[in-house]
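Excerpt of the complex: some chains, original placement.
When the chains are written out, they are named A and B in that same order, and each has its own residue count from 1.
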């Protein structure tokens, strides 16, 4: 595995643990972060040995969001001609979005383990993950509103599919802090653990459960849920029929069935 | 009413009670189940005397899902040529989906009363109902993942519209058991009753309330909510305007208004 400036990545027992690793900067998302995350999730997507990804942050906080130096660089794209500046900014934003699209499109489930601050760009990031888990001390805020801008790398686009519309608007308009308990109540996180250690242990256990399932089945399941976020029920039914037309010819069904009969744990090829 | 192998069907006081009736097999969905359910819901849809449908399971469990013998039959569709097998499997899946589409498209509200196990295909089924109610002992699990496949008769397509995206993915990836209390918290069921008897009594009471409403109004209401699952708000507004252009010329408004004025219960034609 490559060395990264903003991340530490480990692969063990089919689980890729991707850790944002700038604890001294509260894991702020610097320039290296945005390019490395694409490499990492492309690798996780393509590597058969990776069945699940756990995303966490080193140190006390998950991440305080985008690095302010990076914002300043983006500001420097603004030149004399408004039209040409707009063209440059538009492409820069699409480029930043591509970083989190890589997370969203990864064919393996991505579980976020969140402690401490999860602010601004960090909410954009966890909105692109499959599931979110938090420690008691986790704090969430859509900080973009306080930077004088509408969030543009995924929060406003993906979070309304995850939490209710009414609370979504309140959080986006006010930028107020959400504690872990409220986060669970509104569906932002699936479960709250007592502290950072039990959080990571719990998420790793979940990841291990998922890693033991048929990779073919997990992949189809993720693709279908992702597809339904944006498509009609009838299109979804037709799509899964087409998908499973191939996938049900895989050996995994027989393996699963045999394991079920013999009451043993199945073992699936990558 | 016809006799069915996998169901018992009663019509009383405008309520069709459709009961899966293979208690000795935990109401597993066998071959008869999949064809009879179409007949029954087509009948319920077309029979003016039926205003509401209650769907329940005989015995201790609602249903343990698809009968494994049936899965084996589907597996037998796989022949030598992968392409032709895919074509056959695709059509088989579309055919199975049609069974639950008949539930989804029934113009009368369908209330599911769920006790004991509600596993695999049973979740696909209740996802196609309008509302779900459970007894304290109900247990839900998206079992398909443990059969080495992605659920393809409706769970992955309809359930994301019913429960939150984060918890949806956890349940679909892990196949873990959900108890009735959690089921209510995440919106999978509307209410939990103490036991099977109070469950059925409660659901029948709700069904009776609905059966007393204007059938024209109920039909329009269901059609609109179904429509909004897949369409834009502006399309929905235009559609209801076109719909009500005819329906508001019905006598039911006058009857409702008169009843309202005289503080009496209205009586609507079928």
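Everything that follows uses one rule, which is that a contact is a pair of C-beta atoms (placed from the backbone, for glycine too) under 8 Å apart; a residue touches a chain by one contact, two chains touch by 3 or more.
As the structure is a prediction and not an experimental result, all values here were calculated from the model.
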Considering just this structure file, the complete complex holds how many copies of the sequence, given 2 are shown? 6
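As a convention for this text, only the chains that are shown with their structure count from here on.
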Centre to centre, by mean C-alpha position, how many angstrom separate chain A and chain B? 32
Enumerate the contact residues on chain B facing chain A in the complex. 68, 71, 74-75, 78, 82, 85-87, 89-90, 93-94, 97, 101, 104, 144-152, 154, 156-158, 160-161, 164-170, 172-176, 186, 229-230
Quick one: which bits of chain A touch chain B in the complex? Just the residue numbers, please. 109, 130-132, 161-163, 187-190, 206, 209-210, 213-214, 216-225, 228-229, 232-234, 236-238, 240-250, 252-257, 260, 266, 268
